[in-house]
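Okay, handing you the structure first.
One protein chain omitted, others in place.
Labels for the chains are A, B, C and D, by order of writing; each one numbers its residues from 1.
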Amino acid sequence: ETGACLITKTDTNPFFVKMKEGALEGAAANGINLSTFAGKYDGDVETQVAAVETCIASGAKGILITPTDSRALAPVVTQAREAGLLVIALDTAFEPADTADATFATDNFKAGVLIGQWAKAKMGADAANAKIALLDLNASEISVDYQRDNGFLQGFGIDIKDPTDIGDEDDPRIVGNDVTNGSPDGGRQAMENLLQIDPEINLVYTINEPAAAGAYEALKAAGKEDGVLIVSVDGGCPGVKDIAGGVIGATSMQFPLLMASKGIEAISAFAADGTKPQNSEGLDFFNTGVELITDAPVDGVPSLTSEEGLNKCWG
Amino acid sequence: MTNPVVKASGIVKRYGHVTAIDHSDFELYPGEILAVIGDNGAGKSSIVKAICGATIPDEGEILIEGKKVNFTSPIDARDMGIEIVYQNLALSPALSIADNMFTGREIRKEGFLGKFLRMLDKPAMETFAREKLTELGLMTVQSIKQPVETLSGGQRQGVAVARAAAFATKFIIMDEPTAALGVKESRKVLELMKDVKARGIPIILISHNMPHVFEVADRIHVHRLGKRLCTIDPKDYTMSDAVAFMTGAKEPPAEITA
Amino acid sequence: MTNPVVKASGIVKRYGHVTAIDHSDFELYPGEILAVIGDNGAGKSSIVKAICGATIPDEGEILIEGKKVNFTSPIDARDMGIEIVYQNLALSPALSIADNMFTGREIRKEGFLGKFLRMLDKPAMETFAREKLTELGLMTVQSIKQPVETLSGGQRQGVAVARAAAFATKFIIMDEPTAALGVKESRKVLELMKDVKARGIPIILISHNMPHVFEVADRIHVHRLGKRLCTIDPKDYTMSDAVAFMTGAKEPPAEITA
Amino acid sequence: MSDATDKASEGQSFEQNLDQSAKEVAQFKVKNTSLLNRIQHLLHNNPTLVPVIVLVISLIAFGFIAGSKFFSAFNLSLILQQVSIIGILAAAQSLIIITAGIDLSVAAIMVLMSVVMGNLAVFMGVPSGLAILTGMAGGVGAGLMNGWFITKIKLPPFITTLGTWSIFYALLLWLSGAQSIRGQDIDANASFLKFFGQSFNIGGARITFSAILMVLVFVVLWYMLNKTAWGRHVYAIGDDKEAAEMSGIRTDRTLLSVYGLAGLVCAFAGWASIGRVGSISPQSFYEGNLDSITAVVIGGISLFGGRGSIMGALFGALIVGVFRSGLRLSGVDVLWQVFAIGWLIIIAVAIDQWIRRVSA
Partner (left out) sequence: MSDATDKASEGQSFEQNLDQSAKEVAQFKVKNTSLLNRIQHLLHNNPTLVPVIVLVISLIAFGFIAGSKFFSAFNLSLILQQVSIIGILAAAQSLIIITAGIDLSVAAIMVLMSVVMGNLAVFMGVPSGLAILTGMAGGVGAGLMNGWFITKIKLPPFITTLGTWSIFYALLLWLSGAQSIRGQDIDANASFLKFFGQSFNIGGARITFSAILMVLVFVVLWYMLNKTAWGRHVYAIGDDKEAAEMSGIRTDRTLLSVYGLAGLVCAFAGWASIGRVGSISPQSFYEGNLDSITAVVIGGISLFGGRGSIMGALFGALIVGVFRSGLRLSGVDVLWQVFAIGWLIIIAVAIDQWIRRVSA
């Protein structure tokens, strides 16, 4: 029986929980004995390193990993590959990407760009006077955080300066950044704070949909829920329902189940005859795709409705 | 002879290599003041702690009013009306004098406030506490709301003694109650003990003060090397005999050894 | 008259509403045993603590051997060779007897181990500690490695007294050193005090035990209501006079009040 | 027999004049009652005033730094509202810290109970009231579980609640599938869960019910701790558990009641958090434990137990809220906010210590 490991960033984020479910299903179908591991929090390098080591020790054939730090995990992953394991990065690429044998990921920057473009088109002429609130993840600015944030701003047509830095922009339309820890209570508090700085905010970027839900509550409490656009990234089912319910204007949907099942297939193939997966053309990773979900489609940005989204959403 | 209030036999308590009580017996009779004397470290505190449940002996049997008891905590003893003045006093340092005096039997306000809101009647408790301290002659306590940790050593001891004397119904154990007290305050404690005895409540008094012991005790239990060496009647023996027995300078005559 | 070793004047210490020392004076002369007596809470412990830096007085001046001192911690006093037996003993409960006796002046092994690896010479410290306890007649301490918290009240006090007597070079303050001690052990402490005095080291003795005080003291400082009421010579006054002065039963004659 | 005379029941000879000794309680004239002196005494007798002073100072300071936006009635009421959940948790935490314990599981209990209420009311069709009652009972149960380990198995509170924190956290992830329950679903099926999210306006200030709940919780607990025998026992246990036991307090029973009550308060916080956050998210309040402990300590309650007033924790929570809000409004970058809050925690407590020392 072929052994494989799935190492996710955390086991608390529904995104990774779904990824795990997808992987376990795929593993069962392919006759793979899958062990799962997770860090205790975003950025928990130590636990992921230990997990990779345990995988090597357990004689697994391959590892699926969402690296919690795209650089710091490189040495131990190299060890694993030297020990003959197939290593596939899911969701987040390593730096450089060829640290792993393959990467099955969403383009988080692209996901940001999509909602940025949508917001710009949706606001039309008002975009020039937009007042933007940016609700990010946390103070440590991990890659998902800056990629989504900067992608959104670029899509909206703002000069992002350093694409790996949050908050270095000087466009006057940006009211401010605040952190949410990706949870609704953080989203609400951050939104309240930014509203205090400028009550005229009319566009809100959020790191994920739970934060968006919290931001919406703050807007509602301030009686501003109608005039403000909220955009987000993830594509969890509650998020898609929030699109339908008018809470969120648009969100970029990712496909964790696809990443997981592709990953399992790749390991199964590798175990059978040693073939390694290929990247998408022109990219240094295999793109599992992003879809913009909105009930107010705009020209030039292809999108799905919330109804269509509900069939594809992952949680 | 009447039945003893407390009858303990064959009590043993060891801590690792250290033996604190070594097959000791103990009796307290109704209405008496029993003094327990002995060298430092002889095991006096240990044996009274075993009687009131503050330590659980390794071996032996304790009967209170003829019934076997197995206290697991001093609260069990207290519920039977046994009060103890511990050598280390057992006061809560940050609480006030009144709070300490009433722990576990606080006075509640009359009427609705007390019955339903369970509100404490602090003035009543403070008045009572002040009264008791005055009875002991502790006139230097300037504020009855002072936390106990700010009291002088003797003032603290006074609080512990007053508490025990006020609430006991079965018997009182006093472990060196006058050690830190002044001349006047010690005298008051001795008077208090006589009062308590007059109320019919027996007392176990541990003390190193021979004149005090010989003044108030009806019987003296001499403790030596973890066990009872003998019991003597203060009318039959002198202080120097007692001291000689307890320090091992003299062997007690066979008829009183136990 | 010779110059005093300690001369304190106008010392005041207040805690919120409570006055512990109220403009008190104090003197200790070379080679004497000075007894300090007074009611519980009179402020005896407070004034000696002020002298050795354990509390910092609000007002007043302290001279030691004629030089003004401003101790901020008892360590300053200790560095001058002043040792104190505190009423609450100041022992570290979880440490062994030997460790407690030597805190701050441990003995190190000879040679390389001691010099470079700074290794303690535990056997030497334990032998010394056992010797000192034996000198005090504390024969019931079964293991010298026992943590102090497992000792009986009197055994603990013995450890504190032995420590102070062994290391003092300037003077010793003893705050009720025999309170918890037995007859034999108290006697040994009194002998020890006489020895120390014979070595030329003066002692401040706080005690409620009048026979002890009158036996060893060269001079008696009577403390009342936070200040020195008078100083008496034990040869000129009886115990009952002293007790009467300290409890406020009698006014001392004008020539001895201070 | 040379000591025969000493046997006379009249005591030793030197005690003969004792009956003439003084009979009044000692009193001293205190001369200087300058203003400073009187303030010192006031603080000495009411140590809770210290965090109040720190709070006022920081309000004024941020009024200057962050400008009028900060000092508006609206913003001040917003701080109150933002603080309310952590404030309620801090009340539970205070109870436990006063007994010389510490509870690392308060936030996990809170979130777990909000998930329980939500699952029952939103997905399983249980009437909201019953769902809430179940959550409350669950909170008490979780608290009692902590208390049981601490009193019966004699585990240290720190390690117990470190363990149960993992346990509760795993349970809440399992129950929720790591997924949040949406605000709209709650509104549709169980709007009573959002009861504490309601608010009313007075003169520009918006007061939410959760803020009122917080104040109520503190007042009730303050009453219980200071005016009832139970409260005295709680302090005595925190002060010196062994002494408390020896002086007749049933320490185990009292501790159990404290942990159970704290669990109930956490469940209330969970209910209130649904109103505050608008949805139920298993990811919320992950650092709630540390935040609640911070509030308690800034409020002057000793981590060693037995000292400090629970009201301090309320002011402690408010101080943290004021710092956070003031820094955001002053436009400080998130990174430097973390930095500044570190300093401000230290400085706030240093001021507190300093004032206490001066007044000691």
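Convention: a contact is a pair of C-beta atoms (placed from the backbone, for glycine too) under 8 Å apart; a residue touches a chain by one contact, two chains touch by 3 or more.
Please read these numbers as outputs of a predicted model, since none were measured by experiment.
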The chain left out of view makes contact with A, B, C, D
With respect to the chain omitted from the figure, which of A:25, A:95 or A:265 is a touching residue?
-> A:95
May I ask which residue of D:63, D:141 or D:163 touches the chain that does not appear here?
-> D:163
Mind listing the chain D residues that contact the chain we can't see here?
-> 2-3, 6, 12-14, 16, 149, 153-156, 158-160, 162-167, 169-171, 173-174, 290, 293-294, 297-298, 302-303, 335-336, 338-339, 341-346, 349-350, 353-354, 357
Name, in rising order, the residues on chain A that touch the hidden chain in the full complex.
-> 8, 11, 20, 35-38, 40-46, 49-51, 53-54, 57-59, 68-76, 78, 95, 139-142, 164-165
Positions on chain B where the hidden chain makes contact | 14-17, 19, 22, 41, 210, 225-226, 238-240, 242-244, 247-250
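Here is the rule we go by: only the chains that are shown with their structure count from here on.
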Set B-D beside C-D; more C-beta pairs touch across B-D
Distance between the centres, which are taken as Cα means, of chain D and chain C, whole angstrom | 43
Would you mind listing the residues of chain C that make contact with two or more other chains?
-> 15, 17, 19, 41, 210, 225, 243, 247
Return the residues of chain A touching two or more other chains; collapse runs of consecutive numbers into ranges.
-> none
